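Presenting chain A:
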Amino acid sequence: MMLIKGVRLYGEGDPVDILVRDGVIAEIGPWLDAASTQELTDVEVIDADGQVALPGFVDLHTHLREPGREDTETIATGSAAAALGGYTAVFAMANTDPVADNAVIVEHVWRRGREVGLVDVHPVGAVTVGLKGEKLAELGTMARSQAGVRVFSDDGHCVADPLIMRRALEYTKALDGVIAQHAEEPRLTEGAQAHEGERAARLGLAGWPAAAEESIVARDCLLAKQTGARLHVCHVSTAGTVDVLRWAKERGTKVSAEVTPHHLLLTDERLATYDPVNKVNPPLRTESDVQVLREALAEGVVDCVATDHAPHAPQDKDCEWSAARPGMLGLQTALSIVVETLVRPGLLDWRGVARVMSEKPAEIAGLPDQGRPLMVGEPATLTLVDPHARWTVRGADLASVAGNTPFEGMELPGVVRTTMLRGRVTVSEGKVQP
Partner candidate 1 sequence: MAPRVRGATDPAERELLSAGDVARTIARMAHQIIEKTSIGGDDVPGPDARPVVLLGIPSRGAPLARRLVELIAEFSGVRVPVGALDITLYRDDLRRRPNRPLESTTLPPGGIDDCLVVLVDDVLFSGRTIRAALDALRDAGRPAAVQLAVLVDRGHRELPIRADYVGKNVPTSRTEEVQVCLTELDGRDGVYLRREADQ
Partner candidate 2 sequence: MKHLLSTDGLDPAQAVAVLDTADTLKRTLLGREVRKLPTLRGRTVVTMFYENSTRTRVSFEVAGKWMSADVINVSAGGSSVGKGESLRDTALTLSAAGADLVIVRHPASGAAHRLAGWLEGTGTGVVNAGDGMHEHPTQALLDAATLRERLGTIAGRRIAIVGDVLHSRVARSNVHLLTALGAEVVLVAPPTLLPTGVESWPVAVSHELDAELPALDAVMMLRVQAERMHGGFFPSAREYSIAYGLNERRLSLLPEHAVVLHPGPMLRGMEISAFVADSPRAAITEQVRNGVHVRMAVLYHLLAGEEEAA
């Protein structure tokens, strides 16, 4: 049994205590230790005075790099990073080596995640074999495997062939699944290095035009509407994409979308030093894109936050820009960036944070036991956040094997103190509990 003392649920109302028993929220109320009718012997107490209680965060988009690039991250280290960031479930993208385009790989990832036991690791299945975009992968077999895959994505690559995308959308209807598209028309981004804008042009970096993302999002929304299938758009990065999403949702398209924390804060102003820690796909865009994305997330046109956590080895970042691999760490800094960019300016309250970091992602992925309300009878899968604390980001101190965070040295608000997965404390006082 566990007694969490003095939290404010969703940051609202007066402080209450939460009693957790057998992995479930047993009681909620003020001064439970005094008022409870139950015998409170053998109770572990978590003093959470002043903290905000939220449902455990769910990340729809993470790269755990296992199998294949364990030199940058493993399911174990990635799970630790996730738990430290307040996550209780993560979706591990399929662009591993070998690619997760069959039941064997996804079951391995799923099993390993359970072994580590810090977060629920849900493998994402590839849409096409080898991520090549030519032939559908065995989506059904992956869905029916022990891993129970529901989210499919070729992330890293775009499913560019419109016919393949159409078929994939239709096929997943029978699996109650969703295709998560990395929207990037490859012919428009050949050799692209950075957002196609004034800054990249001045620095001599080949441009990645906004229309390369928007045109695919528009096309896929039309296909989703036509087929009645569900579409999810990964890492929305432009104001234009937001316009397309709004239009698509207005006409009843079943589309959801995610935005990364780095696209809520960073812009292509970061290119000036040519430091590839800032290189990411889709690239960092302009100040006005950032502003539109923040508002869209607050409004709900963009449904949720997803980190696109992408660990990279030093030799893949400590080089010239064009030779560097794109991607940034994100699991441990996500909450703080959301606090900094949305909560502090008053665009989002803590209930909104719960919605974008937990409830909506769980809903999109169809997870029955995550993103649940903080009520008696619900799973004790929650995150306790100290809203007033601040911390300084140091890549070397993060749990990931890699250290490529663009937020190095930044002082950020909001610290995760406790993460709990079905009653088991995975992170306590900012430390992983093995």
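Behind the choice of candidates: all candidates are chains of the complex that A comes from, given by their letters.
Definition applied: contacts are C-beta pairs under 8 Å (C-beta built on N, C-alpha and C of every residue); 3 or more make two chains touch, one makes a residue touch a chain; residues count from 1.
Everything numeric in this text was worked out from a predicted model, so none of it was measured.
*Asks:* My understanding is that every option belongs to the complex but just one is in contact with chain A. Which one, out of 1 or 2?
*Replies:* Per the touch definition, chain A is in contact with 2.
*Asks:* Which positions of chain A touch candidate 2 when the two form their complex?
*Replies:* 193, 196-207, 273-274, 315, 318-323
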